[in-house]
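Of the protein chains in this complex, one is absent; all others appear in place.
Naming follows writing order (A, B and C), and every chain is counted from residue 1.
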């Protein structure tokens, strides 16, 4: 039944989507922190075949990150407390962007800071870089003592930062939501009202694992962010709630490892998806999901994947 | 190394714990909604060998519950939207308690209502029943349109109900927390301040699963509560946070399926634990965990499990 | 009901996607016709939940066979089991097919749809032993699938048997409900008790037909099961009650069933995932 599925190089027009005026050849992207700076995957997949990717969180200055151990596997997922080790916005613009521009794929710069000022400074630096298609504000990182989740847990703080970021750039602005909140729809409305062009969700859930023999947390940082298939049902539910609350294009994230997983998010209301943890244990998963979406369109006679966005029947 | 582990009938004194004046022969209980009314397990395990159990949520009047499908399995867990089908407080007192009293195990009545008045009415009915050792207020059920999580998501609403329940009974009062909140410590403080004797956590996380071929939610109710090993890291983290915030005895719940899992919660700050979903796929898991705790005490020369409570090293 | 490990004696594929699993136990298990077990490979982390499989055959109290179709993750995991492998089993579960209730002169019609056949072979054996006038209606999507659903075992019983296949590759072309309707229409004098197990839609149609002809009908239902022994209340089916949404609106398939009188079931509310 996959006869109309396009070949390795040909593109499937049915899969094209648009977010804040940016056209993605398909709705499948690599998620921030799991896709490096993109180039790491050039040996494994054809970067031109995926919709795009979000960089590791970039800060105004390079960050060393947390001491090891930084990751621990759990049932159906993993905890991480990387602590945003990254090369910094300047090095990304100078050392990574030139090589990335050779690829016909969308580049989203994921931005992090310890304070509003840090975020804005990072954006200013990145504004100099050609080829960045959008910014994704990471206000939901659980693995730092300030910034991140602290902002992502408060509608007012999130709205305030979003407004500042909005003024700091003309580029499309995606804000990434934290799932560690009582009311994700309220967060979404506050951020949408502050001028975001799109919302991506979810980031990781705060978790902890204890080594019962040493009686110490398995992560040096103590707590970490839970990701992977274990959290998918929570992510799908939140995408569905936010889709009902705001009318911005959404990027669904959380435990996606197969085409069917991606479709759950799209049908629940996401215009595109990002794949994170699955890249670690299945490095070509993004390309596989793109192929699977084409097959689904064949099987269900879907002419444009956009017709599936939010098509859930209740 | 298990030589000092007591035989099938003999009890291991090292495992005894106390919560709000109630003595449990060991810290292992069946969790509400996964242990029926207790008697269902009498064929499978020796109810005298476990610390106790919490009943299916009891309401003032019997409830029919939600239409099927009510459950769907996910990676590392399951979603449920039972909708609190239960025989009602009166029937529990008259039909179940007499038989349950024959066992030397602790009986916790899990209480649910759509409004404060419902909760109090259920407690009044249950007050007539002899042999109930404590109440567990379920203010965190995600599978009903009113009550439950609506109260569990608001510190003030939760405190208000806790105060009323406190006045309605002299029995120990346990309040069961919802994990679907931004700040679990704030919830805990509010409820502790309102007179709860103990807190149990966590209830399920709200999730959703979509059948991409029919484009309908897999659960008739739409969303459901996520339980099982998938959520354990989130639960351990929340127990650790709450243990730092209040000094009430805690009952740790969430994805426990082995003795090591139970110990993670105890070391993080729980005085006792409840096992839920694992009872479905390993019906004798409660007894197995009790035995495993004895072995751990042998291996690590632990004289009383209470010495491990909150013994995490940071 | 006991929770005990079973050791795999064989796990053979009958036709692609259909397998016969035979387990040995070190305790006696007295399974009656129509009862089921909750099974899971012992060392499997995923999926978590055990899967419900009807007891297909009892070779003495310590040796049971299960006939299953490989559908998704759970049965897939079972299909990987080799001889000597270990299975966690909770068994026997549920009620059983009532046969003693047959009045003199009543005849039995057993309707098996697809893998639903797995829960009625022991019933047919029992009816044959009791010398009850029994007719078996055996429906499958194709001849190949019919073999996978144990057709040869049913033929070996020597009972009158009508086979239907959706594609006509074996026996009569069409649904198994067609010969049922014919039989009930034609039956002179004789009263039939219909025993049915198969897909929801088939059983719904069977119940329409039997009520039209005022024939007694019993069905064995399927539902997604969390526990199999009554504690999760996840496997419910909607039943007819006086008050529309009273407390008794739902019954647990695992413990109140899996066998119900057809007229008790609300066929408009499917117990199965769409």
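FYI, contacts are C-beta pairs under 8 Å (C-beta built on N, C-alpha and C of every residue); 3 or more make two chains touch, one makes a residue touch a chain.
It should be emphasised that the depicted structure is a prediction, and the values quoted were computed from it without experimental measurement.
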Of the residues C:46, C:133, C:187 or C:263, I need the one that contacts the missing chain. C:46
Of the residues A:229, A:269, A:292 or A:310, which one touches the chain left out of the display? A:229
With the full complex in mind, choose from A:27, A:51, A:76 or A:129 the residue touching the hidden chain. A:76
Residues on chain C facing the left-out chain by the touch rule are 43, 45-47, 73, 80
Which chain A residues would touch the chain omitted from the figure, given the whole complex? 33-36, 40-41, 43-44, 56, 61-65, 67-73, 75-78, 80, 82, 85, 87-88, 211, 214, 216, 218, 228-229, 277, 279-284
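Please note the rule applied: only the chains that are shown with their structure count from here on.
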Quick check for you: compute each chain's CA centroid and the global CA centroid, then name the chain with the smallest gap between them. B
Starting from the mean Cα coordinates of chain A and chain C, work out the distance between those two points in Å. 46
Averaged over CA atoms, how far is the centre of chain B from the centre of chain C? Could you give it in whole Å? 35
Going by residue number, chain C touches two or more other chains at 46
For chain B, which residues are shared contacts with two or more other chains? 75-77, 214, 216, 228-229
